[in-house]
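My questions all concern the structure below.
Of the protein chains in this complex, one is absent; all others appear in place.
Per-chain numbering from 1; labels A and B assigned in written order.
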Amino acid sequence: MKSTLKVSFGLAAGLAASTAMTGASQAEDLTLCWAAWDPANALVELSKDFTAETGIGMKFEFVPWTNYADRFLNELNSKGKLCDLIIGDSQWIGGSAENGHYVKLNDFFDKEGIKMSDFVDATVVGYSQWPKNTPNYWALPAMGDVVGWTYRKDWFSNPDLQKEFKEKYGWDLDAPKTFDQLKQVAEFFQNREIDGKKVYGASIYTERGSEGVTMGVMDVLYSYGFKYENPDKPYEMEGFVNSDKSVKGLEFYKALYDCCTPPGASNSYMGEGVDAFKSGQVAMHMNFAFTWPGLQKDEAVGGEKVGFFANPAGPDGEQFAQLGGQGISVVSYSDKQDAALKYIKWFANPEVQKKWWSLGGFSCLKSVVEDPGFAATQPYAQTFLDSMAIVKDFWAEPSYASLLQASQKRFHDYVVAGQGTPKEALDGLVADWTEVFEDDGKM
Amino acid sequence: MSAAAHSVVEPSTTSKRVAAALVIVYALISMIPLFWIFATSFKTPPDSIAYPPKLVFTPSVEGYCNLFTTRTRQTPEYISSLPPATNFCDEVTRKRNMVIAGPSNFLPRFVNSLIIAFGSTFCAVFLGTLAAYGFSRFRVPLADDLLFFILSTRFMPPIAVAIPIYLMYRELGLSDTALGMILLYTAVNVSLAVWLLKGFIDEIPREYEEAAMIDGYTRLQAFRKVVLPQATTGIAATAIFCLIFAWNEYAFASLLTSGTAQTAPPFIPTIIGEGGQDWPAVAAGTTVFLVPILVFTILLRKQLLRGITFGAVRK
Partner (left out) sequence: MQELLPSGKSVVTDTTSSILDRAAEAAARATPDSLAKRVRGLSDRMVAWIFIAPTIVLLLAINIFPLIWAIQLSFTNYRANRPNEPIKNIGLSNYSRILTDTDTWIAMQATAHFVFWTILLQTLIGFSLAYLIDRKFRGHALWTTIILVPMMLSPAVVGNFWRFLYEPQIGLFSYVVSFFTGIPTTDIQMLSSVTLAPWAIIIVDTWMWTPYVMLICLAGLRSIPDYIYEAAEVDRASNWRQFWSITLPMALPFIMLAVLFRGIENFKMFDMVNLLTGGGPGSTTEVASITLKREAFEKWRTGFSSAFAIILFVAVFGLANIYVKVLNRVKSR
């Protein structure tokens, strides 16, 4: 029986290999893998220049965010050859570096004179380095992104609403600077009739399946004083993850969800938020900056109607925002690494980066974003700059997926399903994360 | 038979009417979600997320156009600078300030579904018929145990089976290949196929083959010329079940395929518009994907009924 098995496996493998080879792409064509979103479309446009310059054709494989991690982590773990270049999420750096999915770029950068100091520091640390804060580079920062907020400027400028708001709360209705202010604004708009339709306060992240609720909760927790670990003792989380400040922050997020969000928003992430804002359901909405160009251009709520503000500060004045964004890496299983590296070199060019920003991509190159005229290029440019200055990121450990799953479960169970207390949720999270690190041998 | 003494054998007209009314009401209610999806496929994206939901709307083929294309948003100036729209979908898209950037992945996924579903159904029915004949006509050692073993392969949750299969396929290079998926679906379906077909073949009396063999046919020829023609109903019924399973399967497809061999069920729920899901396109995809199965099942509905009936009697 065993030999029959071996023979059949051999046959199957042979057949599979031959089909794979006949399906192989043309000589010099690179496949770039990313998420299916507006910036990806902009990159397709931009890459036409690369093809014109080098003659190397570009093919793209885009997957919606909801499946992005699943699909491409699967691909990398299967040592797949689908992608030559991949714009992987910032949290994948640890795993991809340690498991050999990405090509280390230090030598290439040195050879081509690409300096990491030319890029915004937070993006280098966030998208490129592993281990963090060491000069080991696994990606070129490609797409800067951070969570911020949009609001309906036209509603905020309505004189009647301004008067009513001032009477009730004592300050002028404007983009909130602290979370307490944000809640007041949200309460003000909740269930209000505007233009004949009932509207709601804010749309916030509550998605369970991938990373939504964690990204949302962290925005509040960071500003309330949450820390991942003891700065002096790595991986010590007790008293930092579940500090009193963190508990207050988590409590706030749930209160905001309960009081001031549209009905049925229990599984809401980037797409649902955009829909809620565009359809005129909410006064404010929390989302990654990449959504801003699209909203700015929107017929219904764009132009003068939309305003932007950075993630507000907490009660103690701390202000942080959750980092998004990705770096572009070369997949180590690719057969076309030289061509792929050419693309990276081309992409790092300041002129290309400038065009990237103008097409809707968020460049991380200092010469683009620190240019004096930058803030004037787009209405959201200043908010983007302000937000990138206050970023903090989730764990980028190789086991980040387990850490993320734990926080997804704890946060969603408490915020959306109302189970337990915030202290219990955070204590449970410390226990979960400890278990993961112990499994990893880091504790 | 007097109207008063209505018996179960021949129900009275009243009870027939009542039965008809109740069944028709159920059928119509259960059709409402499907009608809604079908209607949604002809709405424009803003109409599909209007609240309250629109029962009356102007139909549009945007859903179907969006299903088959990818688009980017551009400024009106850029659009007016382009050469005039070449086809109908192009026109529809430009009205929304968007330009068609290329074909979507739907058609390749649909084709993959066709290849993998029909391929694995054919293999499962083929192997199943042979094995069923073997179990039916010959005294196979440990037949009962083997048959139970074959049936018990259906008790595992697909996710559970997917874990080692994922690892195995990764080693063998069968990840994300049509061949890998066909093998997998065949293996899952063959247990049902053997079980159903054995019942059908058991019903065909042995005397026919034996007479044929006396006449000089070999066992194989007797099988081909005598048994198979009589088993066509059973084979058709089995084929429908296998096809419905393979066509609609999601768990294995989403875990074991990504770009090359992905079928339609994992693809359709990922069709995103500019914000959240593009519901008209998703509805269009659902409708288009349902059509082959609907056609196939309606053509072979008598066999389907026989198949369920039969399988039930057999056990």
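Assume a contact is a pair of C-beta atoms (placed from the backbone, for glycine too) under 8 Å apart; a residue touches a chain by one contact, two chains touch by 3 or more.
None of these values were measured; they are calculated from a predicted model.
> Quick one: jot down which shown chains the absent chain touches.
Within the full complex, the chain not displayed touches A, B.
> May I ask which residue of A:136, A:157, A:181 or A:266 touches the chain that does not appear here?
In the full complex, the listed residue that touches the missing chain is A:266.
> Which listed residue (B:98, B:183, B:196 or B:235) would be found touching the missing chain in the intact complex?
B:183
> Could I get the residues of chain B that touch the absent chain, sorted low to high?
Residues touching the hidden chain, for chain B, are 5-9, 11, 15-17, 19-20, 22-24, 26-27, 30-34, 36-37, 40, 48-53, 127-128, 130-131, 133-135, 137-138, 140, 146, 149-150, 152-168, 183-184, 186-188, 190-191, 194, 205, 207-208, 211-221, 223, 225-226, 229, 244, 247-251, 254-255, 264-266, 268-269, 277, 279, 282-283, 285-286, 289-290, 293-294, 297-298, 301, 304-305, 308-309, 312-313, 315.
> Can you name the residues of chain A that touch the chain not displayed here?
Residues touching the hidden chain, for chain A, are 1, 4-5, 8-9, 70, 73-74, 77, 95, 99-100, 208-209, 262-267, 281, 398, 401-402, 405, 409, 412-413, 416-419, 439.
Everything below uses one rule, namely that only the chains that are shown with their structure count from here on.
> Centroid of chain A to centroid of chain B, CA atoms only: how many Å?
Taking the average C-alpha coordinate of chain A and of chain B, the gap between them is 37 Å.
> Hey, which residues of chain B end up touching chain A in the complex?
Interface residues on the chain B side: 46, 49, 51, 70, 72-73, 75, 97, 101, 166, 170, 172-180, 183, 254-255, 258-260, 270, 272-277.
> Which residues of chain A touch chain B in the complex?
9, 12-13, 15-17, 19-20, 23, 36, 38, 41-42, 44-45, 61, 63-64, 66-67, 70-72, 74-75, 77-80, 82, 271-275, 278-279, 294, 297, 299
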